[in-house]
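Worksheet for the structure shown next.
Only one protein chain is missing from this complex, and each of the others stays in its spot.
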Amino acid sequence: MIRYFLRRLLYAFPILIGVNLITFFLFFVVNTPDNMARIHLGVKHVTPEAIEQWKAEHGYDKPLFFNPQQTGVQTVTDTLFVDRSVKLFAFQFGKADDGRDIARDIKTRMWPSLAIALPVFVIGLLANITAALLMVFYRGTRLEYAGVAGLIALMSISGLFYIIAGQYFIAKLWQWLPISGFDGGIDAIKFILLPAIVSVAAGIGSGARWYRTIFIEEIGKDYVRTARAKGLSELRVLFRHVLKNGMIPILTGAVVVLPLLFTGSLVTESFFGIPGLGSYTIDAIRSQDFAIVQAMVFLGSVLYIVGLLLTDLSYTLVDPRVRLT
Amino acid sequence: MNFQPLFLWTDILVWLLVLACLTFGWTVARTPALRSSWHAVLARPMGMASLVVLAVFVFIGLADSLHYRARLDNGQLDVEVRSLLDKALGSLNERSERTYSAPLATHAQARETIEKPDGRQVRETPRLQHGGAHLADPEKDWLADVAVRTATGLMWGALVSLSLFMLLALLMRAVWRCDLKTAFARLWLPSPAAIAWRSLLMTGALILLATGVITSLAGGYHVLGTDKVGQDVLYQTLKSVRTGLVIGTLTTLVTLPLAIGLGLLAGYFRGWVDDVIQYVYTTLNSIPWVLLVAAAVLIVQVFIEQNESSFSSVAERADVRLLALCVIIGLTGWTGLARLLRAETLKLRELDYVTAARAFGVSGPRILTRHILPNVQHLILISIVMDFSGLVLAEAILSYVGVGVDPVMNSWGNMINAARLELAREPVVWWPLVAAFSFMFALVLAANLFADVVQDAFDPRVSKAAGDKP
Partner (left out) sequence: MSLLNVDNLSVRIGGVTPVDGVSFSIDAGESFVLLGESGSGKSMTALAITRLLPSGGHITAGDILFDGQQLQFLPESGMRRLRGSGMAMIFQEPQTSLNPVMTIGEQIAEALPPGSSRAAQRAEVIRLLDEVGIPNPQTRLHSYPFELSGGQKQRAMIAQALAGQPKLLIADEPTTALDVTLQAQILELIRRLARERAMSLLMITHDLGVARHMADKVGIMYAGQLVETLPVGKGRGIEQAFHPYTLKLMDAVPNLNRAGARLAAIPGRVPPLDQPFHGCRFADRCEHAFSPCAGTPPAWTALGQGHAVRCHLTAVSDARSKPEKAVAATVIPPGQETVLKVRDLEVTFIQRTGQLFGKQRIRAVDGISFDLAGSETLALVGESGCGKTTAVKAILGLTPVTHGEVILDGQRVSGLSERQFKPHRKLAQIVFQDPYSSLNPRMRVGDILMEGMSALDVDAPSSREAAIASLLEKVGLPQDTAFKYPHEFSGGQRQRIAIARALAVKPRVLICDEPTSALDVSVQAQILNLLVDLQREEGLAMVFITHNLAAVGYLAHRVAVMKEGKIVETGATRDILTRPQHPYTQGLLAAVI
C-alpha cells in the first residue's frame, strides 16, 4: 500500500512538470517578460533600463529555458522556468500584479470557496442518487419516461440561466434570500443557500441521468436475478444489491473532485460575489494577471492528482475486489 | 458584380464539414449495418423531431456562412461584411431603434424628455421609429393589428405545411410505387418499424407555423424587442445560431484526429506508446479546463492585438478569434474520447478477428484502419453528438468569464452576459435574455434528445439483443 503511494507520488512529479511546461509556454513564449513590462510600465515610461528594472523587481530577469551565460547543468537550471517551477513546487506563488502575496490570498480565500462547494457537492450527490433511484424503481412506467425527459430538459438549460433566474426570482422578486455576498460564521448559511440551490438544480440533469444509466446497467446483471430468485423484495434488491454495486463507480467518480472543492466554482462565485478562489481566478483572468492564473493552474493540478490518489484509495474502501498493489 | 464573396476561415471549414457529412451519408447508405442503425434513429418520433429542429438551425447557420462585401455606389467595397442570412433578414437589421423597446412594442421602454410641437417639454415614452410605425393610433389599433398579423402568419404557415405534405406524398408515391392515397396513409399513420414520417410532418408544421407568425409580425414590429443600442433582438439571436453551431462542430473537427489517433495508438501498441499518451492526457486533464482555455485565449488575444493591422475588417478579426477558440477547446478537449477509444481498442485487439489478421501478417496500421476503426465508429459518433450540446453551453460560460468569442460577435453568451445588467434595470429588460435562452434551449434540447436516440440506436450494449446474435 505504502509502496503503491510512493509510486504514484513519483508519477505525479513528471505530470506537474508537464503542467508547468504548458503554462509556461502559454504565458511567456507569446507574451514575453519584455512585453509584460511594457504593458505594466505604460507607454510613457518604456526605456530599456526601466524594463530591465521591472523584470528584476518581478523576478523575470532570467532567460526562459536556456541560459547561455552559464555552463554545464546550470545552462538549464539557472533559468526562469526552473526558478519558477521550483518555487511553485514549494508553494511559493510570489506576488500578484497589485503587489499582494498570492499564497496568503489563496489561504484566506479557499474557505469561502469550500463553504459553498462542499454543501453543493454533498446535496448534489444525494439529490442525484435519489432521483436516479426513484427512476430506476419506477422503470418501465410513464413516470420514468417523464423523469428522463425532464432530466434531458434540465440539462439542456445553460447553467447561467439557473443562476440568473434564481437571483432574479428568489432574491430580487420574492426576496427570500440575499442576492449575493458572503459572511463568516453562522450568517454564512443564508448566503450559501441560494448558490447551493442553484448549483444543485443545474447539476441534477446530467448527474441523475448518468447515475440512472449506472443503476440500470447493474439491474441487468445476473446477480440481481439471483437475488430475486431468493424471494427478496424489489426494494431490498434495489437497496442491498443494486445500490451497493452502483455506488462503486459513483463514489469513486465523485472522489476525484473532492480536493478541487477548495478552488471553488468560477461562475457561481463571481455571480454571487463570494470572496473565494473562483472569483479570485476570474478576476485574475479578466485583469490578465498571469502570476495568479499560473498559481491557480498549479494548485488545481496538484489537487487533481491528490484526487486521483484518493480515487484509488476509495476503491479499496468500497470494492472488496480491489487491493492496491 | 455588385458584391465580392468573402471566405472567412470558419466558412471554409464549415463547408468542408458539410462535404464530410455528405460523404459520410453516402457511406451510410452503402453499408447495411450503418443504414439499419440510422433507420432506427429516424423510426423514433423523438429522433425525427429533434433532427428536424437541428436541421432548421443548421440551415440558418449555413445561410449565415456565405459572406460577401457589397460594392458601394462609388465602386469601393463596403467595410461591412454581410452574409446571405443578413440579406434574407434585410429589414430586421436595418430598422434600428434608439434603445431598448419591449417585444411587439410601439413605444420605447424608457421615458425621455421630449419637446412637443407646442414647445412644452414632457417626460414620456416616445414612439418607435419602426416598431408599430404603421399604426395611426397604437392604443386602439395595436391589438387588432397584432391579431390580424398573427392569423395571417398562421394561415401562411398552414398553407405552406400542407403543400409540403402534398409534395412529399407525390414524391414518395414515386419512390414507393403506390397510389396517392396509400402514400398519404403511409406518411400519416404510424407503424412501429417505419420511419417516423408523422413526426417529421408535425414538427415541420409547428416550425412553419411559428415562422409564419414571426415573419408576419416582424413586418411591422420588433418581435423580440430591441437591445441597448436599438438593434433587433430577433436578428441578434438568429445571428448567434451560427456562432453556437461553429463552436459545437468545428471543435469536434480539431478533437477527432487527436482523439482517434492517440486513443487507437495507445490501445493497440500499448507499452511505451501508451505510457507517453497517457502521460500527455493525464497532464492535460489535471489542468482545470476553464483555466487552460482562459490562458490559451488570453494568449491568442495578445497575439491578435499585436497583429491588429493584418485584419481588414472587424468580422475577420472576430472570425479568427472564433476559430482560435474552437482550436483551443479542441486541443484541450480530446482526452475524454481518447481514453474511451483506448479502452475499447484494448478490448478489440484481443478479439479473435484481430488475432486472425495478425496470423496473416497484416500490418499494425492496416489492422487499425480495417479492423479497429470501423468497430469503434459508433463510439465516435455518439461522442460527437453528445459533446455538441455541451460545447454550445460552454460558449456561454466562456463568454461570461471573458474568454469566449469576440465581444463584437453575435453570440448567446455575449447576449446573456449583457443581460446581467439589464435585469438590474428598472423596469426590467428581460427580452434579450429570454430570447437568447429560448433559442439556445431549443438547439441544445434538440441536440440532447437526438444524442439520446443515437446512443440507443448505436450503442451495442443496447442493440445487442436485437442485432448481433441470432
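By letter and in written order, the chains are A and B; residue numbering begins at 1 in each of them.
The criterion applied here is as follows: a residue touches a chain if its C-beta (ideal position, glycine included) is under 8 Å from a C-beta of that chain, and two chains touch if they have at least 3 such contacts.
Quantities reported herein were computed from a predicted structural model and do not represent experimental measurements.
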Looking at B:A20, B:A33 or B:A133, which makes contact with the chain not pictured? B:A33
Touching the hidden chain, out of B:A357, B:V428 or B:A442, is B:A357
For subunit A, which residues lie in contact with the unshown chain of the complex? 3-4, 6-7, 140, 221-223, 225-233, 240-241, 244-245, 248, 318-321, 325
Interface with the undisplayed chain - residues on subunit B: 31-33, 351-353, 355-362, 366, 370-371, 374-375, 377, 465-470
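Here, only the chains that are shown with their structure count from here on.
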In whole angstrom, what separates the CA-based centres of subunit A and subunit B? 28
In the complex of these two chains, what residues of subunit A are touching subunit B? 14-15, 18-19, 22-23, 26-27, 30-31, 35, 152-153, 155-161, 164, 167-168, 172, 217, 260, 263, 266-267, 281-282, 285-286, 288, 293, 296-297, 300-301, 304-305, 308
Interface with subunit A, subunit B side, in the complex: residues 279-280, 282-288, 290-292, 294-296, 298-299, 302-303, 389, 393, 396-397, 400-403, 412, 416, 419-420, 423, 433, 437, 440-441, 444-445, 447-449, 452, 461
